[in-house]
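Omission of a single protein chain aside, the complex is shown with its protein chains in their original locations.
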């Protein structure tokens, strides 16, 4: 296996003419070593029902072998071939608005037995055909899998079975979701209505969670099939992706990886794979901050608590992603700094027709060298040189940001504000930590192991089980620092709002409670506008870090801090400016004994150990040159080979990267900077 | 019966645990005396087809009896139980976009025989079961009834029958609506097409009016069933609601009662009830003006020309309705000042799951005392004390604002401007009167009795029958004052534009006519921007109160006044600033001999007589304290017991209320203030 995988998705079957040899030659020149193929090519691999043609796969594998490249094989199941739809029209997913129209990818009913039959056959054929090939280092199962808003009869039948098993009686069901409301109570499982029109937040969220479960099971099912064929040294992965933030064009021409994926629970689904993978697309040019790369990396790394692979990221992408000189390199090292063990561009060459013709690859439509390609060559050259020292970076962050799909759904039903989503709140807290250079894990609430951390941050953890409440109380009592935002600890996992004081179960821990909340209106906090939602906190032992400033709400607290047991609990009752939030996060980190670099964004410092050596990535997200003091006793920039002593000036050019490797004796240096 | 009803909608069946006793105890403590129950609980009352279970009703009735409370029983017909939909899927209403999906309330086909069969059975069972119970003081039939956009076959068949009866021949039909246009003419009733795609404004409006008629008939049908069971001392009511102004969130989290209800004609439907009821929700906090409470009250009071009941209004409601200290009291007295005989909050306790969990009740989700509940206790205390003197307020307003559903529909088809609705124009004129403290009735055009009034205001009375035109002409001729806005007197009741000069039939009365109108563009009136629509008035005898200021339209009048017979007729050809409109309304009121208090909004004065005594509500919609001079010879504030002499300073604190009862000798005092 390579130290760092470097390559691209490769689609010779989309090419206007055969240039496989030329492509391999150009890839090699760019220092690439890995291709990903086949994940959306069912109609090429099985042009007719039961007739398989792997000749184009064979062609790539042979070319890869000749060029000394590795290959990741994707199962082709996320895009249906026309013959299958013609024969079995019912395998197209039935969504809320009716059966989807064939054309785009990702519109099948993933629990339909007929779809499963055909998918299984092509997976088996493909795995059998390729697993033995020496160039194949692993398999990607399906592609950016989600549940596709499945309201088909199979999914609904499975859901009723699931409810019946979980609640046994319809009375228990009615009680859990308050189905008496608007006469929705069911008295007999046969009366359970079509879920399409469901207007009950709890039941609706329960269905969404169930659909995520079906999607996760679908991945496990695929993994088990592939496992029957693959060699032991081959990995199984999947490209987990994120909520996509759209800008408003009809066609997928802009948008980016923004936050928690609403339609698949990563933690649940990741048990299917042996190595976590991800697709991360992000703003660049003047909008490049590194935050999306960091957020995505921190989330994906925690799925398996080890290194992951960036299966897709942008080369040229959309018109607003054409990278400035230096940015492609900065992108690449940003991924490594979060623990990626390599990256593959989407894609090698721009496509000449079809939906994604302007989601551009490393090569433009002219298929010749260009500025972006030339910068990739630089990356390849450096990775060839220092890749060994960068791979298998270990990170041990002491801060966890807790995320939760159920809370995400809950805030769709019950938005804190029409202009503020769950992921907005997650990113508000995550980005504040990021900009402060407080490195963190991003952990699903079901995977949280509090004792790993010194500080836990909960953005809008609206839905929370009693177990989680107890675990967090214990965490603080035993010395941890908890930082929670408004809309945390409100409802149970069925979205039934706890019928007691809020924050539920943690009043004592936070030393405060609230009974009412309000639109902030003209309310200020520290002279600045409170926004979106304001809980009217009543301190009961807690210190009021900031009160509301308002004629009528002035008696209530906006931000509180409470010493509880051996720990501390912070609570922000409203949406503050990020600069205000950062102040409290710094206080909390100090309480937690977290050491933080002196630098702030746009200088980002990310640290870890590789092969026993301490590495510090210094990533510079700015077009303005600046100097920083070397924060380590003695360190060497792996890229330039230049060494720095503590306090020595390090010049950061526009969009610059340094990777400082500390000398052995300086291992603890990072602890001293504050 | 209580002097003033005070209470809440109560849903023990939504509670996470049994606390009926605690609830009754807290209600009593708040001075409450009335509960409304059952209006959306069909699935609880009839859990299976034909099996009835009134145990929860019985529980409430017994608890109410024990606590000395009264109960209003709502028929549960506006939310279908799942078993019924499963058995009879066709009773779900077919709307323009297809059959609605089950889940939310208010989606049944109210003319479907099967729906009627089941609705009738449950109404009979419930009425029979409860009518004899001593605590039951009345029935609410259905809930916020509308036609739900019914395009089902039953409604359409009834419509064709209705047209056939009304027009006899299709030739008459074609002529009335100009169906020749775009080849829509029908030659034979069997050719009448599905109305869903109708693009004819007249026919489309006619169908909308027909659907309103079906909804009104549905209410009458319910009332007749209930009447078979109810005692003579029990009332029948219905909670008429208003056009809901939305702010844009997907879920019903914000919006408020704005104007004329488009989907039910209140005047037509109110014959079904013995007491008018209403649901009024309104902006509060910094946005509390009292205008919605006043508009709603003035409209609902006129339905029966007597006191009405506020069956629903907000306690805590949405986050933007959390009341400031004093506001809940101000809300309550504002309702009484318009003639309400009491109010019930929606609802007692906030609900812990389901669609409306954040439409919060008097109690929050923790079900404990809170600031808002404590303010309700104050109201209860005061009403216990002075309720007798406040109940059965009689009002005799001399100004009428005429509203009309057909004109509302017409301006949807033919908007004066895409940003100006019919209700915007109604509120523009109504709010101007309101802010001037010119009290008025809000009267449906079909219910208008001109001789009751000295001044009649017609906002955009676009569609008008010849009879109405004649009645208004006579009204002015005999000494009345008519104030009309642009887009009045244009078309007949089929929306056929009258083929003669505008304003149709009233040229002479207004002393002007117009043939053309225009987008105002840069046109000014009195130096201020004319907006939305400008009719190019040609004075022919009328006085031009304000001309247009524009290079080309300068020769035309914007506002005219005409002496006609013994009266006067004002006409505003364009949308003026409210301050400009108020100037002309004041002139008109002066002409009409209407006496108006010297105060203006935010001090609102509403007057009436109760038990022969003259009462004046002084309502202060502002957070800034101010002093006013007592306008009455001698009067006593019923709340504080403090007396004032004419000219004496009355201090109004933020969101304050005074209720001045005049001494007998001062009965005519109000007449003198100007």
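As written, the chains take the letters A and B, and residue 1 is the first residue of each chain.
We take it that a contact is a pair of C-beta atoms (placed from the backbone, for glycine too) under 8 Å apart; a residue touches a chain by one contact, two chains touch by 3 or more.
Keep in mind it's a predicted model, so treat the numbers as computed, not measured.
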{"item": "Contacting the left-out chain in the complete assembly, out of A:40, A:257, A:484 or A:523", "value": "A:40"}
{"item": "Omitted-chain contact residue, chosen from B:522, B:600 or B:642", "value": "B:522"}
{"item": "Hidden partner chain, touching residue among A:104, A:172, A:449 or A:651", "value": "A:104"}
{"item": "Touching residues (missing chain, whole complex) on chain B", "value": "176-188, 190-194, 196-202, 413-415, 418, 491, 494-502, 515-519, 521-522, 533, 536, 551-552"}
{"item": "Chain A residues that touch the omitted chain in the full complex", "value": "11, 13-14, 16-17, 40-44, 47-48, 76, 79-83, 85-86, 100-105, 247-251, 253-254, 285-286, 316, 318-320, 322, 324-325, 350-358, 364-368, 370-372, 623"}
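The criterion applied here is as follows: only the chains that are shown with their structure count from here on.
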{"item": "Chain A onto chain B, rotation angle from CA fit, given as a multiple of 5 degrees", "value": "120"}
{"item": "Rounded Å distance between chain A and chain B, as computed from the means of their C-alpha atoms", "value": "50"}
